[in-house]
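To start, the structure itself, in structure tokens.
Missing here is one protein chain; the remaining ones are kept as they sit in the complex.
Chains here go by letter, A, B and C, matching the order in which they are written, and residues are numbered from 1 within each.
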Amino acid sequence: MTLTYDMARACVAAAMAKAFEIGIAATIVVLDGGGHVKSLARMDGAWLGSIDVAMKKAKTSVLFEMETQAIWEFSKPEAQAHGLESTNGGLVTFAGGIPLKSSGGTLLGALGVSGGQVAQDLAIAEAGVAACNF
Amino acid sequence: MTLTYDMARACVAAAMAKAFEIGIAATIVVLDGGGHVKSLARMDGAWLGSIDVAMKKAKTSVLFEMETQAIWEFSKPEAQAHGLESTNGGLVTFAGGIPLKSSGGTLLGALGVSGGQVAQDLAIAEAGVAACNF
Amino acid sequence: MTLTYDMARACVAAAMAKAFEIGIAATIVVLDGGGHVKSLARMDGAWLGSIDVAMKKAKTSVLFEMETQAIWEFSKPEAQAHGLESTNGGLVTFAGGIPLKSSGGTLLGALGVSGGQVAQDLAIAEAGVAACNF
Partner (left out) sequence: MTLTYDMARACVAAAMAKAFEIGIAATIVVLDGGGHVKSLARMDGAWLGSIDVAMKKAKTSVLFEMETQAIWEFSKPEAQAHGLESTNGGLVTFAGGIPLKSSGGTLLGALGVSGGQVAQDLAIAEAGVAACNF
């Protein structure tokens, strides 16, 4: 099973609907399992800076197959893999990146969101992922 | 007047419809007038390499406000601005990038397409731009 | 409304006048709303290193539409978006970058200053922005 464009677009559209609902202008991106972009939308009013943050969140979730904030637990100062965030061209280790997996657990890609407060980005990302029916 | 997400998405969707019609899997991207991505779609089966080509085509059209192949006329060997394509992080100077302008001639952004033969990329891009009602 | 060269130059000149007044040699730059330079001045005696710092301050204020030091509040260690400064090719999160907005709140660009103590850079930047009559 691989991520199709229709799946990716459905994730982005669902995330965008959530962002509208809570009044946030965000960039939303879905990457495939190789970390290459499938679908991206930058909503009107989203900071220009949100493009790179959303891309790096999604990339981070592809690279380590977990939600971005989970990586912080072992990359933060004093943790075992301190400084990990400076590898791979720069990781983002706060919430808003979520891996997309098949029901069998295979990595299909990831969704990244940036534009609001971190808790808002996470809510938008979770709404996007919930709409992906793999 | 500035490019909205809805405009950008409509351009991408129209280009994608043309690509389906002629049987080409492409990456299609719309950038705003500052060269920042608004909407991107990579169709199933499109080469991974098409992402960067489509992005650079659209960027080239934003940077010089003309279709990509028009730049070749003055950047090619022996032409007055020979080697121009190595500036700005690398231009693409064959067809597939088209600037988006308002009816008054203001630059709003650009559309870039990559995935097929160059003439096919151009046909897809032209179909996308034709659907943009500024 | 978009930022004109005359506006940008007026901002730079006013900032430069303030810098002279307080005896600081600085680099002062104005970027447009897409993050592209419109006007730049490096005063005699300003550190060479001030060029990149001023550029990154202005870019940071374009990318997130706020003063640079405001970003530190949520990008610093323990804050919600810790590490944000390593995105977008590197942000600067201390004072000296200020977004330029129309009276209606539209982002027109940003001004960045580097060369003195941070409080001095901020004072210079504020003097520049105050002279911009949008």
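We take it that contacts are C-beta pairs under 8 Å (C-beta built on N, C-alpha and C of every residue); 3 or more make two chains touch, one makes a residue touch a chain.
Owing to the predicted nature of the structure, the values given are computational and were not obtained by experimental measurement.
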| item | value |
| --- | --- |
| Partner chains on view for the chain not depicted | B, C |
| Residue of C:Ala10, C:Leu40, C:Met66 or C:Val118 touching the missing chain in the full complex | C:Leu40 |
| Residue among B:Ala15, B:Ile28, B:Ala41 or B:Leu63 that touches the chain left out of view | B:Leu63 |
| Where the missing chain touches subunit C, by residue | 4-5, 9, 34, 36-44, 48, 51 |
| In subunit B, positions touching the absent partner | 34-35, 60, 62-65, 77, 80-84, 86-89, 91 |
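In this section, only the chains that are shown with their structure count from here on.
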| item | value |
| --- | --- |
| Distance between chain centroids, defined by C-alpha means - subunit B, subunit C (Å) | 32 |
| Approximate Å spacing (C-alpha centroids) for the pair subunit A, subunit B | 26 |
| Junction residues of subunit A - those touching two or more other chains | 48 |
